[in-house]
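Complex shown without one protein chain; remaining protein chains in place.
Presenting subunit A:
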Amino acid sequence: MFNLEFQAVVLAAGKGSRMHEITAAKPKCLLPVGNKPLVWYPLVKLQEIGFKEVILIVYDNQKSEIQSSLDKLNLNVKIEYVPIKNEDQGTADSLRFIHDKIKTDLLILSCDLISDVNLGGVLNLFRMHDASLCSLFLNPPAGEHLTVPGPKTKYKPERDLIGIDSQTNRLVFLASASDFESTVTLPKALIKKHTQITMYSNLIDSHVYVMKKWVVNYLQTEPSISTIKGELLPHIIRKQLLKPKQKHDFNTSIVNTKDESGVFAFASQTNLDRLIQETSSFNDHHGDLKPSYHGDLVRCFAYIAKPNVFGIRVNTLPAYHSVNFKIIDKWEKLTKDKEFNRIDSSAEVLSNQVDDRCIIWNSCKLSEKTSFKNSILGAHCEVDKFSRVFNSVLMNDVVIKEKVALENCIVCNDTVIESGCQLKNCLIGSQHVVPKDAVHSNELLTQNDRLMELELL
């Protein structure tokens, strides 16, 4: 049997803490987007570029729910579920947890990426430079404004500072903008090595990483690293500035030299590779007389998707809300012309006012004299007469009684909205019952005790 070139890992054990209003009762990776759960999109993406097997990291107590919903989706890719028990594990902890399953280089995806980017680009960049690590960055979506349901809050996007060598696409700097107060300090050695760096402040880290197997092995020796993006990446990127110690180094007794054997015990190079690199006339950069890659063994690269690529990370409420309305337009590109089943055959649609931007899941019951525009209705939803649902997302088992008007709302699982309600720009938590004739706008409607619990979390 051939060794696979890459193993794919999808991280689906995220809590969705940035949108806890809607992930309280539902795993983040199963949030409905269009007519599929969120995690379906990265899985299809992997399937599309030829992966046959995927390691899916999930929470132990969500595993059965996720497994049963994914089983229904008829994916061709074989999914190996790896349950993790500890709720507070970071992404790097998860990687460390599965290290014995890792046999080759890794492609890591997050379950919340919806994008039509071709992953071949980043994989090729990785192959081309024999990189240690490649990261995929997306351009920010063009300015748009949607009213986000729920209380009016200012969503402040988290921004990263990403430094990329303009000549070589080397990823030389990565830090969260919030780590700095007023000045950003760069080591002088960095600007002397990479004399032209483009520093981006608006790129979105897609959380798609391609990394060498040794990085996971190295992770074993650094137990303090718990997240990939926040800690592992900056750590590895910094290591690029270091040189392996020469064997005959007499400076060992000088104080403060840490045991640097660390990364270079893993990031080694075969003698043949070294000779090839030395004899080859290839050089990745010009401007100084250093060997290609400056002789570095640790090499990180960045791949920036083209500006016309659609990509979004569904990890905040605004992102979730907006992706649901874009999905119809992007469907073809996202799934490479998979059949798009807008209205499930098992749904019972008696209404004659369902516009062509509505998505209706299985076993929905839409009574006559109802009106739907630009909305998504999850499985087993029921909508009674004289109700209308505009620009809203209804998750599974939502019951809407008579004469209800919903506009720009997100309604979570098992919620009942009694007759005569008029809700606008609202977030309705799961298993909630909205009493009769309630009128709300820009509010979060949920059981108080549940919210308390959330806030405590």
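Operating definition for what follows: a contact is a pair of C-beta atoms (placed from the backbone, for glycine too) under 8 Å apart; a residue touches a chain by one contact, two chains touch by 3 or more; residues count from 1.
The definition used in the following text is that contacts and distances are computed from a predicted model.
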item: Absent chain [UniProt protein name; select from "Trm112p-domain-containing protein", "Spermatogenesis-associated protein 17", "E2 ubiquitin-conjugating enzyme" or "Translation initiation factor eIF2B subunit epsilon"]; value: "Translation initiation factor eIF2B subunit epsilon"
item: Residue among A:197, A:265, A:416 or A:433 touching the omitted chain; value: A:197
item: Given A:25, A:84, A:98 or A:241, the one touching the chain that is not displayed; value: A:241
item: Contact with the hidden chain (one of A:126, A:173 or A:266); value: A:173
item: Residues in subunit A touching the chain absent from view; value: 140, 159, 161, 163, 166, 173, 175, 177, 179-192, 195-203, 238, 241-246, 249-258, 260, 286-289
